[in-house]
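Selected chains from the complex are presented in situ; the others are not included.
Chain nomenclature is as follows: A and B, assigned in order of appearance, with residue numbering initiated at 1 for each chain independently.
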Amino acid sequence: MAIDPVVLFFILGLTAGLMRAEMRLPSAIYEFLSVILLIAIGLKGGIELSKQPFVDLLPDIAAVLAMGFILPLLAFPILYYLGRFKKADAASIAGHYGSVSVGTYAVAASYLASLGIAYEAHMPLFLVVLEIPAIIVAIVLVRGISKQTKWGQLSHEIFLGKSIVLLIGGLAIGWIAGEESIKSISGMFFDPFKGVLALFLLEMGLIAASQVGALKRYGFFLLGFGIIFPIISSVVGIAAALFLELSIGGAVMLATLAASASYIAVPAAMRIALPESNPTLSLTASLGITFPFNIILGVPLYHQIATALY
Amino acid sequence: MKQYSMKLVTIVTESILEHHLEDDLDKLGIHGYTIVDARGKGSEGMRDDFWSNQGNIRIEIVCDEKTSDTVTEFLYKHYYSDYAMMLYVSDVSVLRGKKF
């Protein structure tokens, strides 16, 4: 089977970055590309929601939400006891791995599309649902439910972060406008989607490469964790998919969501809520190890695991 | 034209703190400041990534000496230990204008 070209763009970025080529995209373009991806993913989910009653999905949402709480609780003891990280660092990393990465999601979607495998179209809803619980878990693990944490201000920053607003906004617009009417904007959001993803991954490759320096400082445990924990998470995701009776495509998507680690929403939240935790530690793991692993090897691997378990 | 001696406080810190510091300055009664985006190197290593709030901002505040001490101590207490932050103070003269 041919490699998906979007993955080749990631490998190009990674290689160029490791060779220290001078070619970062302007951050305005990075943001532009990610805005298009987020809205497009939201719109697709919203169009689907407009076709089925929302209440039917509530049990699924509850189950996925539960997974969002469980995953960081699984990661924390490994990091704290086995990895001997400081409590705040262990919690922060756990928060990153309990949450999700939209870029990884998009690659899995592209992977399944190129194989012609369908998946439950309300998957973007799960993407939204999984962003937040792990952040709460991370904070509570360090602070308890103490009043010191400004939950009001914090929940504002979490729920009104760019990715959540654009995903939910896209969902809502797709839902309200419906399939027919959204076609008029497909020239911006759907037709160039894979090309946008390709450019986005080129930049992500460059960013991931820039994390490698830090990687050397933090040693082997982080490297191992960044590869092995996602595989464990993917099995949890597949188990959830079996429980929810999702299709095999849905299982791959949920496995990927579980296996992916946040590199935008969670770092920002941790910097404010747990400033004593070391931001380069978690970012190195999530961006420098897990993201490349998932893009290049993880997604097909989760597909194989899902096929084996289904 | 008559000129007045003031202090110029310059702060270089994480861009993620921008809105928090704005709120702080407001509460400290400081209603004038100038911000530019910056990158740089310090004890926390290189900081130059804007895609994920990993860049810096550089804040300038022209104020009297007392305010300069207040803001300096405030920032030292609340942010110095947990955030990348550098701060220095110098002498400037300002025109008597509508602003001071």
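In this text, a contact is a pair of C-beta atoms (placed from the backbone, for glycine too) under 8 Å apart; a residue touches a chain by one contact, two chains touch by 3 or more.
Predicted model, so just to flag it, every value in this text is computed and none were measured.
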| item | value |
| --- | --- |
| Assembly formula (labels as shown, counts from the whole structure file) | A x3, B x3 |
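Everything below uses one rule, namely that only the chains that are shown with their structure count from here on.
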| item | value |
| --- | --- |
| Length of the line joining the C-alpha centres of chain A and chain B, rounded to whole Å | 35 |
| Touch list for chain B against partner chain A, complex | 14, 16, 20, 45, 49-54, 82-83 |
| Complex interface listing, chain A residues touching chain B | 27, 30-31, 207, 210, 263-264, 267-268, 271-272, 275-276, 279-280, 283 |
